[in-house]
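Complex shown without one protein chain; remaining protein chains in place.
Presenting chain A:
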Amino acid sequence: MTDLIDLSLSEARDGLRSKDFTAVELTRAYLGAMERSRELNAYITETPDKALTMAEASDKRLAAGDAGTLEGLPIAVKDLYCTEGVLTTAASHILDGFKPPYESTVTSNLWREGAVLLGKTNLDEFAMGSSNTTSYYGPVRNPWQDKTAPSRHLVPGGSSGGSAAAVAARSALAALGTDTGGSIRQPAALTATVGFKPTYGRCSRWGIVAFASSLDQAGPFTRTVRDAAIMLRAMAGHDPKDSTSAKIEVPNFEASLTGDIKGLRIGIPKEYRLEGLSPEIDALWQQGITWLKDAGAEIVDVSLPHAKYALPAYYIVAPAEASSNLARYDGVRYGLRVPGKTLDEMYANTRGEGFGDEVQRRVLIGTYVLSAGYYDAYYLKAQKVRARIAEDFRSAWNSCDLLLTPATPTAAFGVDEKQDDPLQMYLNDVFTVTANLAGLPGISVPAGLDSKGLPLGLQLLGRPFDEGTLFRAGGVLEEAAAFTAQPGLRA
């Protein structure tokens, strides 16, 4: 028998159903893997006892023929999701000791389908970052190594770096992330995992610590496209507790993996051909085009004229919302409180100590762009840009069904790189933010290795609520790429 942790989620599901192994056995295998890969710092909190209890319950349901779609499957959860009675930190000092008395809708959906919680994964503080280096709990190490410098500590991307690293290193079968500007797709690309960002409104945001409300969206990390389809189906659905969640039925996404994309029109946005784009990334992109073309798709050139303004617009809208969303962390009701002589002093002490540099930077930017006299020039302008970008996509959909782009401008970089230049760091999101600004679904699929042996991903973007087509084309891309390489630091 192959090692249980090498099975994909769909294989593990099928194995459990045909009683090849039990949920407890599978969970123990993952608990072992989690322990072996602690040097990656992928988890903030491990929940082995809870995992075994849940697995035992799953085995009972499996035996009774009462299994959910994720029955007995061990999954990691980004520590931005509130989990009842389990420490929830958002990787921030300010949430010290916070154990929510409630469970997020998306995780509730997973447990309802029988999934098993392995633990809470590391992330950039409040999901603000692209390298998982802003966590109060320390950086996450990418299990992939630069073959020219294997001891070099590389980042897994961010903000969902812990989830990406855990799935890549086989210390979780799948994991939950959130994607505000690329926080699922970028780390997926840097760790050779599949990262899926659904349409805004597809999954409930209730119980997920908010970063930027109009951009945040829950999504899965998996090792295969099929696994992502299975996960999303369980996660998604209308939630009356989230006013922005869509009243749209959730299809069986797995069923859309037909392997047939004949006649599908794939748009190639010329604005993504950035000046100075690395030749390796460009070559991979061309390879992706060829793969899809060979599978029968039609390739169309499209234009997203306002895409170049997406990154600056994003870095106004997201901090603006964050500055307000993070106002509740004030030391009054929960988490960290650093005393002061007056209320204002207590606020300043608590937030000064509780928030890291990047969070403080974004709160300041957000406060600034919303201030009287600057609102029109920054926030309002950014919202106008956002509307234009959405319009660009709408007109693109007249001539194509999906867009194909690189997922990231570079492969994984060193943990000490780009740290003193926030703007350089923000560029990581250049290919991903447009989808968040327009609320569109996107997927990052592992597509190849660069000269240093580091993974690269390709991104597909689709129409709102047309995730099915993304899975279908993603599956074709995955098959064509036939990516089988594994990271050196896997469990």
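Just so it is clear, contacts are C-beta pairs under 8 Å (C-beta built on N, C-alpha and C of every residue); 3 or more make two chains touch, one makes a residue touch a chain; residues count from 1.
Going forward, contacts and distances are computed from a predicted model.
Taken from the listed names "CO or xanthine dehydrogenase, FAD-binding subunit", "Aspartyl/glutamyl-tRNA(Asn/Gln) amidotransferase subunit B", "Pyridoxal 5'-phosphate synthase subunit PdxT" or "Cytochrome c biogenesis protein ResB", the protein name that UniProt assigns to the chain not shown is "Aspartyl/glutamyl-tRNA(Asn/Gln) amidotransferase subunit B".
For the options A:371, A:399, A:424 or A:451, the residue in contact with the chain missing from this view is A:371. When the whole complex is considered, the residue among A:119, A:143, A:207 or A:267 that touches the unshown chain is A:207.
Touch with the chain omitted from the figure is made, among A:12, A:95, A:116 or A:225, by A:95. Here one chain is not drawn; of A:324, A:419, A:469 or A:486, the residue touching it is A:324. Those residues of chain A that touch the chain absent from the view are 81-82, 88, 90, 95, 98, 100-102, 104, 205-210, 212-214, 240-244, 320-321, 323-324, 326-328, 330, 332-334, 343-344, 347, 367, 370-372, 375, 379.
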